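A single protein chain has been omitted from the complex, and every remaining protein chain is retained in its original position.
So, chain A:
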Amino acid sequence: MASVGLRKLEKSYGAFRVVKAIDLEIIDGEFVVLVGPSGCGKSTTLRMIAGLESISGGEIRIGDRIVNDLPPRERDIAMVFQDYALYPHKTVRENMGFSLKVRGVNAGEADAKIRGAAEMLGITHLLDRRPGQLSGGQRQRVAMGRAIVRRPQVFLFDEPLSNLDAKLRGQVRTEIKRLHQTIGTTIVYVTHDQVEAMTLADRIVILRGGDIEQIGTPDEVYNNPANVFVGSFVGSPSMNFAKARAAHGYLDFADGNRLPLAALTGTGISAADGREFIVGIRPEHFTSGTSDIGLNCEVQVVEPLGSDTLVHFSVAGATLTARLPPELRPRPGEAFKLGLDPAKIHLFDAETERALH
């Protein structure tokens, strides 16, 4: 196991900067998830840590070694690829044992390690099959087996669940978490799926356009998003946003709804009259209307999910979503009051979109 450090790490293709001087310290044994939309630089960052992509600037440290110029094989890492990258002509056993064979591990020791990893992942019965004879989930497990058999210092996962169906994704996600709990090796995991990030990570790194937007535990990024982007990216359904202006001690929405500023800005946010805010409310933080503080709205669409009811409505020209208890089924067109806990309302500066805490 080892820590991983990125210092002013940069990647450019010509004039186009894909990763913009990012800093990140991953502690020994930590499970860190890099998450962000397509093109945010998360996979490029992972590939630079792996040594599959050269760096344009900065420094990568694994343990106490600077590995900037080391080839992948000398970094003591293992990687699980998005398409699994299993050797199609080799059996599962040969796939898992390839790195050991290359490193000259004797056959008996290699076999014991392969068996150990296979037992841990429940794939012992697949050892003599070829990847073409396996299902997607089994291939995924073999790819993980190939990674863990060598017990490297760091595991790198590049969107390993994106080729699986939703049900299998949930199962394998749990297995990855269990694997980390068992072997405790440092993991850097890339995904575009915020659910994966939230469920797996010790810490989440949210990237956008090659910059880090926020680093924090799942609770931190959920409860205290650094900006509108993080707020919108984390959580499902995503956070609702509507613009409002401070006036006479209230936040006024364009449609006449208003929220008392004193309840929202207890931490001392400057709220001079006329200042514009973006109000962020998570769908699950709406209540069904007994609170004094809330929004009057007209229901547009109702989506019963069984466990919850999603209610879509409009406030100040923005379409918002509320997650309400399943027994509540307002009808489209019905006037409805949604209550709010002021402590769970997020305020963002309308210009910078940064959170105001």
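Methods note: a residue touches a chain if its C-beta (ideal position, glycine included) is under 8 Å from a C-beta of that chain, and two chains touch if they have at least 3 such contacts; residues count from 1.
Everything that follows uses one rule, which is that contacts and distances are computed from a predicted model.
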| item | value |
| --- | --- |
| Missing subunit (named according to UniProt) among the choices "Insulinase family protein", "ABC transporter permease subunit", "acetyl-CoA C-acyltransferase" or "Chemotaxis protein CheA" | "ABC transporter permease subunit" |
| Per the touch definition above, residue among A:99, A:153, A:186 or A:240 touching the missing chain | A:99 |
| Candidates A:83, A:165, A:219 or A:273 - the one touching the absent chain | A:83 |
| Option from A:14, A:71, A:108 or A:256 whose C-beta touches the chain left out | A:71 |
| Hidden partner chain, residues of chain A it touches | 50-52, 71-73, 77-79, 81-83, 85-89, 98-99, 102-103, 130, 132, 146 |
